[in-house]
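Here it is: the structure, laid out below.
Let's look at chain A:
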Amino acid sequence: MVDYAGRGFHLNVCVWPDRVVAAAELLDRNGFALDAVTGMDWIAENEMEVVYDYFHPADSCRVVVRTRVPRSKPEVPTISQVYPGANWHERETHEFFGIVFLGHPNLTPLLLPEDATYHPLRKDFVA
Partner candidate 1 sequence: MSAPEVIPASDKPCETFVLNVGPQHPATHGVLRLKLTMDGEYIMRAEPVCGYIHRMHEKMGENRTWAQFLPNTGRIDYLAAMAYNHAYVAAVERAAKIAVPPRAEYIRVITTELNRISSHLVWFGAFLLDLGGFTPLLYAFDDREQILDMLEAVTGSRLTYCYYRFGGVCNDVDADFIRGCRDFVARLRPRLKMYRTLVTDNIILRKRLEGIGFISQEMCRKYGATGPVIRGSGVAYDVRKIEPYSVYREFDFDIPTFPEGDCMARYLVRMEEMAQSLRIIEQAVDKLPDGPVLSSGVPRVLKPPAGDYCFAVEAARGRFLVRIVSDNKEIPYRVRLRTPCFSNLSLFEEATAGMMLPDALAVLGSLDLVIPDIDR
Partner candidate 2 sequence: MKKYLKEIGGGFYSLMLGMRVTLAQFFKPTVTVHYPHESLKMTPRFRGHIELVRDPKTGQAMCFACKVCEKACPSDCIIVEGVKKEGEKRKSVTEFKLDFTKCSLCGSCVEACKSNAIQFSKAYNMVSMNKEDFIMNLFQKLESERSADGQATATPPPEQPKSEVP
Partner candidate 3 sequence: MSLSELLRMLVYVVGVMAFVGLNAAYLVLAERKGAGRFQRRPGPTEVGYAGWLQPVADGVKLLCKQLIVPPGADAALFRLAPLLVMIPAMMSLAVIPFSETLVGRNINVGLVFVFAFGAINVMAVMLSGWASRNKYAIISAARVVSQDVAYEIPMLLVVITMLMATGTMNLHEIVQQQAGWFWHWNLFRLDLNPLMPVTFIIFFTCMLAETNRAPFDMAEAESELVAGAFTEYAGMGFGVFFMAEYANIVVGCAMTTLLFLGGWQSPFGVGSGVIWFLLKMYAVVFTVIWVRWTFPRTQFYNLLNLSWKILIPLSLFTLILTAVMMKVLRA
Partner candidate 4 sequence: MNSFPISDYLAVAIFVFCLAATVGGALLAVLTARIIRSVCGLMICCIGLAGLYYFLHSPFLALMEILIYVGAVCVTIVFAVMLAEPDEPAREERSGAAILWGTVALTVGAAICWGLSRLSLQGQWTAPAAKVTDGSVKAIGVSLLTTYSMAFELISLVLLVAIIGALVIARTGRSKA
């Protein structure tokens, strides 16, 4: 539990990458909707973070689920079978950070050109 007024969300959960799907299923059963999937590049810690934001369409309840993966092997299971809306978010996170979402049906660039191989939001990216 965190202070909503200070942070903007109610519940902050850190999970291991393999529990991401379980968390998503749990939240799905409780009627949550997926807000966003956010990637973050913690280059100092040599880690990548994936943040899943959930909101509830009827209650004032915001849940943030985080998971961290090593930068050398950024792989997270996909939740697009639970939330089809995650499909695009994960594609976007993949193209900007190079995080691979295992089991994603179509992990091709969404916003960048189709043949893009660079990951611009990585901190070590140079154009």
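Selection rule, in plain terms: all candidates are chains of the complex that A comes from, given by their letters.
Going forward, a contact is a pair of C-beta atoms (placed from the backbone, for glycine too) under 8 Å apart; a residue touches a chain by one contact, two chains touch by 3 or more; residues count from 1.
Owing to the predicted nature of the structure, the values given are computational and were not obtained by experimental measurement.
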item: Touching partner of chain A in this complex, picked from 1, 2, 3 or 4; value: 1
item: Contacting residues of chain A [partner candidate 1, same complex]; value: 5-9, 31-36, 38, 40-41, 51, 53, 55, 57-60, 62, 64, 83-85, 87-89, 96, 109-113, 120-121, 123
